[in-house]
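With one protein chain withheld, the remaining protein chains of the complex are depicted in position.
So, chain A:
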Amino acid sequence: MAREESARTGTARKAMFDKIWDRHVIVARDQGPSLIYIDRDIIHEGSFHAFADMKRRGLTVRKPRQMFGTPDHYVPTSGRSIGDAATPEIARMISQFDKNMQWGGIRNFGLRDPRQGIVHVVGPEQGITLPGLTIVCSDSHTSTHGALGAIAFGIGQSENAHVMATQTLWQARPRTMRITIDGTLAKGVHSKDVILAIIGKIGAGGAGGHAIEYAGQAIRAMSIEQRLTICNMSIEAAARCGMVAPDDTTFEYLHGRPFAPSEADWDDAVAYWRTLPSEADAVFDSEVELDGGAIEPMVTWGTSPQDTLPITGFVPDPAAQTDAAHREMVAAALRYMGLEPGTALADVPIDRVFIGSCTNSRLEDLRAAAAVLKGRKAVVPAMVVPGSTGVKLAAEAEGIDRIFRDAGFEWRESGCSMCAAMNGDFVKPQERCASTSNRNFVGRQGPGARTHLMSPAMAAAAAVTGRLTDVRRMMS
């Protein structure tokens, strides 16, 4: 029996996604979208279209207590004043955001607020993200929040206005996919390598129309911060969302965070959260398996996250591709990236390093990079942008900032920075950047920029050697 039918009739045990989805349906329809309740909308500066729409309609924000705002895409990382913005236009984006938050009565972790940061770092860090919730944000990497057992997905500005006005969305139920990673990750292999390996296997469109649940021994062994990295890049395989079932690791992470349940509600919340994981005999529309123990440190070579190989690999040859369309894709990617077929990836020189983004800017990410950098020097320009002011302060308390500075890195304020290249931090044309971000698209980090995605440890290794480097060779 198909999973959709079995979920509807209750004849099969449910997957976690179905349990949470069904709990949020207000108006069910036999076909097409249902009206579902949205628990959280997290808002950044790109939301100005949605606010303009609300004002034009004469509507107010219906549930401001379920909304949270923080500026991240356009904020300067060189300082914490609007005056530090790269251009007056960018400064206007930030001040307009503050006005919109005030207009909507929405909590705003503004530029100088100690809680400010990238939306997908701040949500979990503050306990805004909780198991069993539906969470939206007008940013495609909202899938990040699924690491705590939530349904979290990106939306556009029309949908953003719809949520602000009604606290609901019309959504079609996606199909489900379980990706199981068993085995133990080898030394030098991080969660970023795992998600790149997954995308490399299933492709940039491989999870289109699906909600992914990540499962297996390797996922269970991961910290929440590692799981956040995995779920973050679900969208790069075209998934609607990515999720990990909540467990004791989740509960320990959340306990005591500012917006997590109070002590009075904690036991009830955890009791509910324990009901969320998929049943042992849950039915999924699609299953994918990878051996975690076989995954190596990964780097991208092309212009899509699916263009990924182990660092021990070689730049592919378009002529070796059997499919004509794929052959042209590879050729176009190599032209843009300025790479020759057959080149060892470990021989590719780089011009700069960026450590940051909603994928890899948390404390554990910075620790992993700092462990490689300690006592070493970067030979190319390099910058690290913590994912939140909280992460920055915690790293400074541990002395991590000094390791980066001693290695020659710029130590910046928090924000999206060079990942989105909207705030004035960008990679110059034809410059090759080793980046811990999530997208190596044409022009993503700036017009003509060439991006290689990798883990924080791999990016640190590249900074020290000036080329793509197997971090395992630098580990004691």
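Assume contacts are C-beta pairs under 8 Å (C-beta built on N, C-alpha and C of every residue); 3 or more make two chains touch, one makes a residue touch a chain; residues count from 1.
Here, contacts and distances are computed from a predicted model.
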| item | value |
| --- | --- |
| Listed names "Amidase", "3-isopropylmalate dehydratase small subunit", "ATP synthase epsilon chain" or "Dihydroxyacetone kinase subunit DhaL", with the criterion being the UniProt name of the chain not displayed | "3-isopropylmalate dehydratase small subunit" |
| Contact partner of the left-out chain, one of A:Gln157, A:Ser286 or A:Thr343 | A:Gln157 |
| Of A:Leu130, A:Ile350 or A:Val384, the residue in touch with the unshown chain | A:Leu130 |
| Option touching the unshown chain, where A:Ala186, A:Ala269, A:Ala346 or A:Ala394 are the choices | A:Ala269 |
| Sole residue of A:Gly216, A:Gly293, A:Pro381 or A:Gly443 that reaches the chain not shown, by the stated touch rule | A:Gly443 |
| Sites on chain A contacted by the missing partner chain, in the whole complex | 23, 26-27, 29, 31-33, 35, 37, 39, 46, 49, 52, 57, 59, 65-66, 74, 89-90, 92-93, 130, 132-133, 138-140, 142, 153-159, 161-162, 165-168, 170, 172, 174, 204-205, 208-209, 235, 238-240, 258-262, 265, 268-269, 272, 304, 306, 325, 328-329, 332, 420-422, 429, 439, 441-444, 447 |
